[in-house]
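Every protein chain except one is present and positioned as in the full complex.
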């Protein structure tokens, strides 16, 4: 479980390479393993109570079937090690499965399987609007697929399991590579929910910035920007991964699955483009926000200047006639007081006209 | 119909891949299918009342002709599915045809056809100056072309139909690949109208910014910038598409059409370059606008300072002679009052000269 | 004739491709065609009164010579069409010749000729310092070269014609590819004049910005920036063009001309680098200009603050002794008035020292 | 020892190439050489008292073992020269070993060994939070590895030595290439400690900026930015190095070590990505900081304007009734004084309401 903060990284430093330790935030989640077997004529699922259930069985060539080992929880080193032994997984592969800070990648191992790791992104249950990336890995073999999930997080794979169980569709009739596609597709589809969340937040902020209710909005804008950047960094490597899957001549991924992989790639591209568009929009909002502040300052200064320019002259005038000179003839004129008022009114009017002419009013 | 807003994306999440649903804003448009057949010696068109009209016919090799199936409206899944069956289109291809958020791309399918999708851009009829992108797709076969349009939008293809109908020109004498070119050319030509609209808006904004009528202009500038970005994003992939069409050794696109495709590419490049130039100009306008605001602030501050610097000293002077000390010899001098006025005039003059020397006046 | 404004683009929209129309600003220029024939032993030139003069002649292999058809004026579609027919030029090639918004490019046509189009840049005769790009195209054949110029613009090709006429130099002894080089070299050499003009403008602006005579200078800076960008956009594609000419195995360009083409490329690179350096310098000037404004604002504010800080306290003091309380002992003291003056002088001095200590004075 | 300052570079300028001089800050460190020999059945280590211990021994093919020469201190040219002679190292290789400003690189020498140099990064013991890069080099041969360290810096290689000594693990059973991997892995693992230090500093600064305790914070932000940039520049070349090691067909690095090298590469990528994320965060902090300053200015101006707008009018009013006109009827009215107070209260209230309406209060 990797949060967009920047505190923890890789804890098992300075241990011998291949030493298995879970890297990420601590949890007490027990590993649950589900074994699903299916082909176009049968389907059966079983929760593994002992490790024996996980042993890969010899698939008969006359009636082949697909085995999907769905492992939930990657926190127990000894369980991971056992699975690693059963499926002949390289120690470094297992290290990557258990390192929740590992970024998405695909790697072909010489032992005849393909390793894929990516992130399932969830809207933060923990706090206000945060995002967290669940570490998901796949090991694709000739007629099996092992999937590793960090948590039972609302069971993202359920739609695929339901489809498998429900009817003899394309997934049931196809190989383990199509199953891999189906699971990746479900994960990528989920990213769109995130996009919609971002889009809603952006709409709200746009309103706030344009209506000038800007208290704290700059902080919010930067928070959203950081989330966008974090999401983008987790999704971006998928592009290379998928192109690699399609281009490589790996016999594990058949040509028939290529259009599907390309379709997932299209979705990934669409998401990345949207994220980029959001970032650009965000940058514009920041600019508009800053220019709003600057405009407001301008307005404040104008107000001050207008007040000063009107009251300074007339305060000066009343000051003049507050002087105590013996010889000030105006003071003794009959309508001196009223004339003074008239003069001050004139000055005020002149100032107002001047500022109107300057378009400050 | 995809607007440059950022609200809706891809709705048929978590359904089985290949499930056809229209993705975009809801409309009640009925699908209309027109079948056009032509070669250099005959031309005939027919609106399909039943699906049977759409069945691809066996083209005689001695007198080959081109079939163009012009489908308007992509909102009815069952119609799309029927066309898909008739022309053996991959379910994912049909998904792309119906997903109005799909970005432009070209894809070669193994079943012997080429899939091309792009955007026709329209000036928004809905609001003030908005842009919307109509989703247009093509399926190019050996002697047929199926085109899918989202709406009857002012019938962009009419000039091509008129040319086909009107005379035995190059289009009538060439294959389905040339027809594809002609239709793409019409779409790209339409982009130039958009460019002119952008250019007019820019001219107007330039005037506003330079003449300082800047109320709300920053918002307008950012709106235009966003439209430019949106347009660029829809047009940019065409570059790769067209290069791909020309470089690929696809037998469906003959070498004779290459120069024409390259010509469309040239136009696309010209449009992108213009868009980029507009964006740069826009950025300069924003800078000029901000510097105008800053200059104005400067002017406001100068006005304030000049007023203060003139009236503060003379107000002080009149204050001095408003004091009530018993022993103030000046008050009893005969011309004290007039001397004071002279002194204040001198101070004022001095200040004015000082500010003129500082070039603030 | 393409100006760096952003108004007109491509007018013959929605016509059948290959329909020839001049695209650019309207002029009444008549097309003038000059036919020049030369080899190392003879030289002859002739202005074409009829189209027959333009017919490509069969060059005898024992005494080969080069034919250069110098076409001035690209505004008459029917003339262009006739030349196109005589030299078997593709309709799209002719469209590019007549489209003055076409950006520089090189294209090899299968009919055995090479098409090159580029811009001759002129300092605007029309206005103050504007730049306009004249559209120039070349068709290079085995022993002929057809050049198309938009206008009789001060006859840029004259130096080459003079060299051909004057003496039996390298140009006379070489093929049509060397002639092409010579003409391109003349055009690129002319760009250096532009550079010098830019450089002069920059020097002037640098002076203005540093001396703070900044009225309108920001606008000027942006105008120059736009011109630099415009020029760069027209010159930039030459780089690719020239590399393409040298790398391609086109038999029309012999290896002996390669060093010369590389030399032109070097010049183009030098120009682009200078333009980039100018742009950078311009950006620095804008920054210095903005910081000057900001500094000035600072100075204005300081002046205001110093005035206020000095006059506010002493105005307050004189206010105190303007009060009319019955019991104010100071008023009746003999030297009260003078003491007050002394106090005010002290306050003023204190303030001045304070601001000196703050380094505001 | 290279600090992130920019003072010293390469001192042995203008000497004949290959002349050995230590380049870096001067120290008096004596070179200490340790010779370690091991295979899966034995382990032995010895500190070299004479150079003879360093002579590479002939390894018997029936019971091969690995020799690791661990050289600490690169400051004595004559020692380096001797080692160079014993192991046939190119003079330029030795120059790179002794030049502590040499950036990380890998180079294959034709004499059958591979040269690798990189930086061990330490948190500055010298000052407050500085970083210094220790220069580390490796020479990989068929069954030997020579490592050069600048200092005895807390002995980074200790964990590897302990593992070798402690048990017959993977390192003991593998070749010199795996030993190289193990040492590089230890160095890269150490980078994570740096990351955590950066992350802590960032957290602290984030707090400071958001809480507005901003005295000197801009300087601190730029200091951290410079350290990030410095670190990134030292780590970045590792990416290419490692890819090169894996792609090259060098017989010295066996395919079995490839996954391990790729794993180190993954870590390097993770570190670089984190550094980039930190830089972006830092840039946001700078923006927030600047906007905070700007907001504060706004607040200051508002305060000033509100004060002025309230006190200027009422000071004017009291000025009016301080005038000494003979004929001022209000002065003689019974409740004139109280009415004036009421009027001033009204004006003040009006101003307050006006500013509340303007949302300045």
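Letters A, B, C and D mark the chains in the order given here, with residues in each chain numbered from 1 onward.
By definition in this document, a residue touches a chain if its C-beta (ideal position, glycine included) is under 8 Å from a C-beta of that chain, and two chains touch if they have at least 3 such contacts.
Bear in mind the structure is a predicted one, so any value in this text is a computation, not a measurement.
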Chains shown that the absent chain touches, full complex:
C, D
Of C:57, C:85 or C:262, the residue touching the omitted chain is C:262
With respect to the chain omitted from the figure, which of C:45, C:76, C:143 or C:185 is a touching residue?
C:185
Had the left-out chain been drawn, it would touch chain C at residues 159, 163, 169-171, 181-182, 185-186, 189-190, 192-193, 195-196, 199, 202-203, 210, 259-260, 262-263, 266-267, 269-270, 273-274, 277-278, 280-281, 284, 287-288, 291, 294-295, 297-298, 301-302, 304-305, 308-309, 312-313, 315-316, 319-320, 322-328, 360
Hidden partner sits against chain D at residues 6-7, 9-10, 13-14, 16-18, 90, 92, 95-96, 101-103, 105, 107, 109, 218-219, 222, 225-226, 229-230, 233, 286, 290, 293-294, 296-297, 300-301, 303-304, 307-308, 311-312, 314-315, 318-319, 321-324, 328, 330-332, 334-337, 340
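As a working rule, only the chains that are shown with their structure count from here on.
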Grouped by touching, with chain B left out, the other chains give A, D | C
What is the size of the turn, to the nearest 5°, that moves the C-alpha atoms of chain B onto the matching ones in chain D?
145
Could you label the chain A-chain D interface same or different, taking same to mean over half of its residue numbers are used by both chains?
different
Let me have the rounded angstrom distance from the C-alpha centre of chain A over to the C-alpha centre of chain D, please.
27
Which whole number of Å gives the spacing of the CA centres of chain C and chain D?
43
Chain C, residues touching no fewer than two other chains:
322
